Structure formats: C-alpha cells, structure tokens
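Only one protein chain is missing from this complex, and each of the others stays in its spot.
Presenting chain A:
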Amino acid sequence: MPVLRSATAGSGEAPKQFSQPSRKGKKAWRKNVDVTEVEEGLRELNDEIIRGGVIREKASEDLFVLDVAGDSKIPQKFPKHVKKGLKADEIINKRSAVPAVPMRKRPGDKTTDGVIAAKRQRTDWVSHKELARLRKVADGHHESTVAVKDATFDLWDAPAEPVAQDPTDFLPEKVEAKVPKSMKQQPLSLLSNGKQLPAVPKPTGGYSYNPSFPEYEKRLAEESTKAIEAEQKRLEAAAAEAAKLEAAARSAAEADAAEERANMSEWEEDSEWEGFQSGVDERPSAKQPKRKTQAQRNRIKRRKEEEQLAKHKAEMKTRRAQEQRIKEIAAEVEDKEKQKALVLAQAAAEESDADSEIGEEKLRRKQLGKYKLPEKDLELVLPDELQESLRLLKPEGNLLKDRYRSMLLRGKVESRRHIPFKKQARKKVTEKWTHKDFVI
C-alpha cells in the first residue's frame, strides 16, 4: 500500500519494513487495516496546500531567498524595541492560501478575456427517451430500414445489366436460384368454396349512403336476422352452461350423499362372509373353433372358383352387349357431359357474380393458424340514423379492420392476436400472521 507522506513532516521514526503479520483473520479485512498513516499523510498534504502549496513541488527560488536583511536574532535580543503586529492580523494571515470558492454568481464573471472557453459537453450523454428507444431496438422493435426513395427508373423496362465478360475470369458463372413453382400458387383462401376473394369486393346498392328503399330493407332484414340468431345462440350457450353447472353441483351433492351412506352401512352390506361374490363367474362361453377338414376346404375352394367364373361370364356378356352398341353409348356419354358442363357453367357464373360482391362469406371449417378469424364489423346505418345528406352521414365499419380481415381471409397471413404482455410466473400468495403478533 502506498503511503502518502509529506517530505517535510518527519515522523521521527526510523524507516522500517511494512508490517503485515498475517493475511488471515479479521485484521486482514479491508475495514480493519490500519490506515492512520495514510490519513495522516493526506492531512499534512492538505495543510501544506492551505499554507501555500506543496513544498516538494515548489521551485527552489520560491523556497530560498538571498538573505540581505539584517540579523534575525536582533529582535529576540531586544524585544522591547521591536514593533509587534496585531493579534487580529496574525489570525487573518493564518488564513488559507487557497482562494475561497465563490458561492455566488457575479455579473463580473461574464466578462472574459475574449477567448471563449469551450462549453463543456457531455458527449456521451444519452437521454432517457433515447435509452428507452435503444431498449426497444434491442428487443427487435426496430423502425423500418427500407430506404424511402422516389422511383427514378422504370422497373419493368429497365435495361438488362451488361454481362461483363472478363477473359481472365476462370470462375464458373454464378447460377441463379430458380423460383419454385410453389411460390406461384395462390394463397390459401379461407372461403368454404376455396375461391380467391377479390381484394376490394364490389359494393352493392345496400351499402350506399343514400340507398334505395328495397335494397336497404333487404340488408336491414338480413343483418337483423343475423343479429337475432347470434343473440339466440349466445342465450342458448349461457343456458347450457348454467344447466351444466347445476348438473355438476347436483351430481356432486349426490356423490356426497352416497359416500355418507356408504360410510354408515359399511358393515351392514353383504359381504363375502355371507356367500356372495362378484366378478368371478365370467367364464369365456364362446365355443372353441374347430379345424376345417380337407373336404371342407375343397368344397370352399370349388365354390369360390364357381363364383368367380360366373362373375367373369356375366361381365363378358355385358361387355359384348356394350360392344354391339358402342356408338350409341359414346353419343350418350357425350350428351351427358355436355349437359353437365352446361349446368355447371350456369352455376359457376352465378357464383362468380356473388363472389365479387360484398356479402356474408361462407368460411371453411378448418381455420388457418391458432386463432379465429376476427368477426366482421356491422356495416349498417340504422334506420333512425339514415340521412339523405352526405354531411350528416355517420360512416360505419372500420376500414383498418376491414383491410386486415381481408388479408387474413385471402390467406396472405395467418391470423394473430395481440399479446399485450408475457405470461408471468405464478406467485403463491400466503397470509401473514402479523395481525396476531401483538400483546395487549
């Protein structure tokens, strides 16, 4: 341990080895180490500074002067003739050589010598806001790193990059990865018929801000039946839940009662002592299968062969019959196909019309992802809110949700749910008994 010691202050002791008898035990603890020496040294240093600077650091010119004055012993010899200074002066002169720290700002401070002192800056300062942002970035919530630039060239008409033919380049050309066919497949539509929904379905007249009466009435009726159905379903579910709870309570009560009864009558019931036994007489009663005789096997074989032959003959017969009227059949099949195609085309045309318009989508049974597709908002202006004026229109529905739902519906992304915070470890709560810790 370095010991600070002023050069002038002699301790008076002879130099000696630093003594540390043992590194073990409590004496070796940091708090028990003797530092009086260090403290002493520091105090002396401080005193020196107060008296006008550390003597060791001073130049010799400051310390020594050529003594041109008279003998210094004279005043001691003739004390009466020497003028003594005042006691007050003595005290004042004892004051520290270090200038006091100004506690107050003075106007004079502003005037400088013309050289502007550099403003002290904390270059490494990070504000709390910034810190919060950094934490977020570290958690992966970075802002967009896509460079925002105006388009400066025609993407679809850009000239192909010139192929640099370097004769010295002996490396084989880089092979571009081929786009797999699966990339071009349409995303999985959530509709039951598996068709792709248009990104923006066409609005029907019922969605007009000033709808014609029949169209509006139709929509209103549709929506209200839907709402009523949903409410009924909810009520039913609630009733079922209540019934279930009740049944559970009842069965629990019964079980309790039964248990009680059982406890009561443990010794009164029939037991093996009285000759009753349960679960013993369940002997396998099925007859053991016997082996087939060779004759039986032969018979079975014959019969099978005969059956096969008969089947073959019948088939051949029908085939021959068909061969004879093959042209007729071909015509028939063709006709059938045509009819089928016609009817299907009609049906398809109907459906495609319905698909591109807004309406109730029929969803597939299996959902994509873990969570359900969010419900559609009710997009209907109620009759008492229906206004003819555009100014008074109260817009319905939420476009943001609508767009998001459309993405999900078209299978572009799987549905997610916002999870506001992580699942946290469950804490066990216990009651403290401090309320009992008092004495009257």
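Simple rule for what comes next: a residue touches a chain if its C-beta (ideal position, glycine included) is under 8 Å from a C-beta of that chain, and two chains touch if they have at least 3 such contacts; residues count from 1.
Here is the rule we use: contacts and distances are computed from a predicted model.
J.: Leaving aside the chains you can see, what is the UniProt protein name of the one that's missing? Options: "Probable cytosolic iron-sulfur protein assembly protein 1", "Pescadillo homolog", "Mediator of RNA polymerase II transcription subunit 18" or "tRNA (adenine(58)-N(1))-methyltransferase non-catalytic subunit TRM6".
T.: This omitted chain is identified in its UniProt record as "Pescadillo homolog".
J.: For the chain not shown, which residue from A:Gly70, A:Gly140 or A:Pro289 touches it across the whole complex?
T.: Final answer for the missing-chain contact: A:Gly140.
J.: Which listed residue, A:Ala14, A:Ala88, A:Met103 or A:Val179, touches the chain dropped from view?
T.: A:Val179
J.: Among A:Lys105, A:Lys327 or A:Arg391, which one is in touch with the chain left out?
T.: Touches the omitted chain: A:Arg391.
J.: Residue by residue, what part of chain A touches the chain that was omitted?
T.: Interface with the chain not displayed, on the chain A side: 124-126, 130-131, 134-135, 137-140, 142-157, 177, 179-183, 187-188, 198-200, 202-205, 207-215, 336, 339-340, 342-344, 346-347, 350, 353, 357, 366, 368-370, 374, 379-381, 388-391, 393, 395-404, 406-407, 411-414, 416-418.
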